[in-house]
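Data first, discussion second: the structure below is written as structure tokens.
Omission of a single protein chain aside, the complex is shown with its protein chains in their original locations.
By written order: A, B and C. Residues from 1 in each chain.
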Amino acid sequence: MGAKVKLISGRTVAQGQNLDNKLSEEYFKAVALCELSAEDMEKIGASPGDNVKVRTEYGEVVVKAKQSTGYPEGVIFIPMGPWANAVTSGNTKGAGMPQYKGIDAEIEKTDEPVLNIKELMKRYM
Amino acid sequence: MVEITDVVCPLCGCVCDDIVVEVEDNRVTKVRGACAVGKSKLMGHGRIKSPAIRVNGALKECSYDEAIKKAAEILAGARRPLLYGWSSTVCEATKLGVCLAEEIGAVIDNTASVCHGPSVLAIQDVGLPSCTLGEVKNRASLIIYWGANPTAAHGNHMKRYSYIAKGYFLPGGKKDKKLVVVDVRETKTAKMADKFIQVEPGKDYLVLSALRAVLYGHEDVVPDNVGGVSKEDILEVANMMKEAPFGIIFFGMGVTQSRGRHNNIINAIQVTRAAHTHTKFNIMPMRGHYNVTGFNQVCTWETGFPFAVDLSRGFAWYNPGETSSTDLLIRRECDAALIIASDPGAHFPGESIKHLSKIPVIQIDPFANPTTEFADVVIPTAVSGVEAEGSVYRMDGIPLRLRKLVDTDYLSDEEVIQAILEEVRAIKSKEGE
Amino acid sequence: MVEELLIKNGVVYDPINGVKGEKKDICIRNGKIVEEVKNPKVIDAGGRVVMPGGVDIHAHIAGGKVNSGRLFRPEDGRKGLKAKTKLCRPESGYSVPNTFAVGYRYARMGYTFVMEPAMPPLAARHTHEELVDIPILDNAALPLIDNNWMTLEYVKSGDIDLLAAYIAWIIKATKGYGVKVVNPGGTEAWAWAKNCDLNDAVPYFDVTPADIVKGLAEANERFEMPHSIHVHGNMLGHPGNYEVTLKTYDLVKGITPYRDRPVLHSTHTQFFSYGGTTWRDFESKARAIADYVNANEHVSIDLGSVILGDTTTMTADGPMEYSLYQITGRKWTNHDVELETGSGITPFMYSGKVGVHTIQWAIGLELALLTRDPWKIALTSDHPNAGPFIGYPILISMLMSKKRRDESAEEMHSSIFDRTELPSIDREYDFYEIAIITRAMTARTLGLHEHGKGHLGVGADGDVAIYDISPEERDAGKIQKAFLNAKYTIKGGEIVVKDGEVVSTPEGRTFFVTPECDPKLTDEMMTKLKEMFTNYYSVSFANYPVQDAYVPNPYEIRAPWRS
Partner (left out) sequence: MEELKMQTIRLRLKEEVMSGVAKIPVIVDALTPDKLFGKSEAEIKGVKIWWGNREENTGDLFEVSVEGDATSEAEVKIVMDGDLSRVKYIGAGMKAGEIEANGDVDMHCGAMMRGGKITVRGNADCWAGCEMHGGELIIEGDAGANLCAMYRGEMTGMTGGRVVVGGNVSECAGQYMAGGEILIKGNADILAGLNMKGGKITIEGDAIMPGADMTGGEILVKGKVEDMIPSFKFVETTTVDGEQYRKYIGDLAMTEKRAKGILYVK
């Protein structure tokens, strides 16, 4: 069961602490996740720690679900980094800036694994 | 053990310069006064050990000389090279970077391209009524964070400069101030606010236009609900703005990276101008990297333009959307790239990375990261602000000098770019013969 | 570098040494003017006009404000694009050129020294970083000292000695050259969106702009400072402000300068010579200002003369820029600097079809023509405020040709005939007078003549401009062309421009003054200053002063304490 959402990305403290440490387990834990509201969690039948597949017009990626307060229903957050960017549009519409926030996305619970950074980068090569 | 005071933090655009660091055996062992993120940076992480060149798909260690030579060959032979990054290094390196770009007819661009580039475009349309952070500390009784979350991205910002800081005219600190937060989600920053405005994703532009109409005395035309925000809330914020003797909007990537992009910022600046008809109002971008501003400064005084400058025809052509890095990569325009002090592998949209991974890439950085996964030449350098000194610009344009805290055998960014430049010149003069 | 240079057959104008269009050889060895040379490279000036290298007393060429101007005007950048050459780096910009263009364009006009007149102390490093990046030109910068809280406090308490101690510290900390004043008190008031007239109280500080000007002029003379205070006073650009201007001059009349120079330099005076009460009855009061300057010795002025066309206005006078932006509705940048100063920037178009602009245009020229003694006058356009420096040759041709002025007036708004007296002035400058207002007076007023600038006497710097024009030439067009692209510019004995093209790009030097203050006073002042840093500045005391790395080619001038 999936849900239509708006995806935003941004900084977090743990993401910032591991900026110079991106090939580490700590960075993976800090960034390969998706924060969402309890409502959206329920909608896709997921529990915290489950894997969630996020799909947009530009690609798909699997991340860990993290229930969080402060999110309105229909808005999900992935910390800025390779996982979020796997599904971000590059079209800058003549402004130079990709749209990292407010991307239309679909989410669903999945049993597929979360790719680590090396696996993720391999997809581009 | 040596204690070093007044250390300048090489992490975010706050560039806190009151950090105390303890150094033992040429290593930073203790950090006081920095935020969690800044502390992590100063304490250090695992490093790239040696320069390397990719051979048959794998990176093979080599000497600095070999790596620099290879880098120069790639750049001198390229028809549309890109020099990208520059926001986590010092201005001295950037200056040489501009020179290199001229020499090889490259596009030079920094991370503002995917951060506050839209803010620059906005400033080019309407200007920027702003001030230094000390003005905010001493005078601002109303602070608005719009699409910005300093608790995550700028740990010391509120404490040193804004909501929590005590100032000359506001000796009570936050007791004397009001905090408004506008965001699509209720962040930690939002939880501290006197007034939190939750806007629907991608609708900031509409809320800003409504706010302007109200500030100019046309609340009658504003509908009851704008972008998920009630008219009542818009009127309340407008009143808070009018009544504050000195107010400021700090804005972040919540507005630069969402629908509307630079136009959201133009509108936010227009709101500031409208508020200025009633009182003193200012606006400031929450710049991310500690020297993202510095690159824009140097690039502006040297080329006339702040980022995304195309020097392929010998003169400077500036046109973000065309000459900005993600566009160049998605459009597959570039045939080589030098990436310094940044990590497009982690921070560019997948579509851009796809092309970047297919062309020759030179990476200059102290740390391995996703870009290293496909870089063809990897050149490790000293960590600026820890192992090398130099000039940087705070988010409000204040120039500070990073300090060198410990010794290193790594070359600095400046030295590496200088060496590449000399090597490129040697190749070009040979071609000329 | 050529070690010896001989310039033959030039008609030399060297006002500081009283040389008034004499055929004279100039000898240079190791970058300095000497009596004679043995085995020189010879330049035959062929009867052309020869002058010392130009010295600009006031042009905004470097620093945060200038760069904000460049940054927010890519449309200006687009106007001056020039591709790199083997020697020169790319140029961009018209009213806000990039650093390389600043150096090349000034050098092409025969200039070798420029004073950046507004350095916010807190951002001094920035100004110096840009100065270093300007090729060829020697330079210096004036820190803004008049709205600083330390200054306001000492003016309020009347402690002129402690004020002097603060001045000394801040000039040293910023590697600055002297005391700059911009809208004293008004800029601090602007932090609350207010402004101050000369005798208004500055909000919360209980001093008036008049107190500040007087206090700083007195404090400045506690040292053997090469330059007087450099004043942009109150109410710049307001109709009727000439009275404020004259009152400001009167404030410092009794103060004795340490040497034979004025105690107050009044900058871009065109903007301060306005009559009328509104823009409707706006008129020139250049005559009143010129009369005062003619009758007194304690004031020097520079023109701030208008060059018609589009430009970028920028000043530390924040409220003034806000008023201007309200008139035009164009883009507007403001940047207030904590505890010190502010700034504003907005684009502006001067049009000869607009009455007010026409009057402004006339006033600059009237000031030059009505002030009898050119030693009291400097040619400036307050670059880029009244127009970019690249328009200096136009101004020179206007001053030298009544015919050209008349032709221009015919094309302009009729207010030039009823609100100014320019059309009735017959005076024409000669090359000697032009040499005074573009190099000799400026060098002397800045005290740079004692350090090799602005003249061609033995021991002076080998800075020479040879213009492709004969001393008899009166054709305004030819004059303008000759001053735009020098036949030769020689800087420190090195040929940097030949036939209007840059042929070498040596680095310039930065001149700075080290005022030497009584240590006891310094200690006392320091206690208060450190409190300011601990409580109110957003940077720490230790990170504030400009490090030596920012001034790689220093020239230090010491200014002893006059006990």
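Assorted remarks:
In this section, contacts are C-beta pairs under 8 Å (C-beta built on N, C-alpha and C of every residue); 3 or more make two chains touch, one makes a residue touch a chain.
If you're wondering where the values come from, they're calculated on a predicted model, not measured in any experiment.
Taking every chain of the complex into account, the omitted one touches A, B, C. Residue B:A106 is the one among B:I48, B:A106, B:L170 or B:I197 that touches the chain missing from this view. Only one of the listed residues, B:S50, B:S209 or B:T408, touches the absent chain: B:S209. Per the touch definition above, the residue from B:K95, B:R259, B:K280 or B:H347 contacting the chain not shown is B:R259.
Screening C:R48, C:R73, C:H268 or C:K376 for touch with the missing chain picks out C:R73. Even with one chain removed from view, chain A keeps its contact list with that chain: residues 93-95. Those residues of chain C that touch the chain absent from the view are 72-78, 329-330. Although one chain is not shown, part of chain B still touches it, namely residues 78-81, 104-106, 121, 124-125, 203, 205-206, 209-210, 212-213, 216-218, 221-223, 226, 259-260, 263, 266-267, 270, 274, 311-313, 318-322, 331-335, 355, 358-359.
Keep in mind that, in the parts below, only the chains that are shown with their structure count from here on.
Chain geometry summary: the mean Cα position of chain B and that of chain C are 34 Å apart. Rounded to whole angstrom, the centroid-to-centroid distance between chain A and chain C, based on C-alpha atoms, equals 56 Å. For the pair chain A and chain B, the distance between mean C-alpha positions equals 22 Å.
Residue positions of chain C touching 2 or more other chains: none. Touching of two or more other chains is recorded for no residue of chain A.
Those residues of chain C that touch chain B in the complex are listed here as 62, 64, 66-68, 70-74, 77, 80-84, 89-93, 96-100, 122-123, 125-126, 129-130, 133, 191-193, 204, 322, 325, 331-339, 342, 345-346, 535-540, 542-543, 547, 549-550.
Listing the residues of chain B that touch chain A in their complex gives 11-12, 36-37, 40-41, 44-46, 113-114, 117-118, 121, 149, 151-153, 155, 184-187, 190-191, 198, 201-202, 253-254, 256-259, 261-262, 288, 308, 320-324, 326-327, 329-330, 343, 345-354, 356-358, 366-370, 372-374. The touching residues of chain A, counted against chain B in their complex, run 6, 8-13, 16-24, 58-59, 69-72, 75, 77, 80-82, 85-102, 117-118, 120-125.
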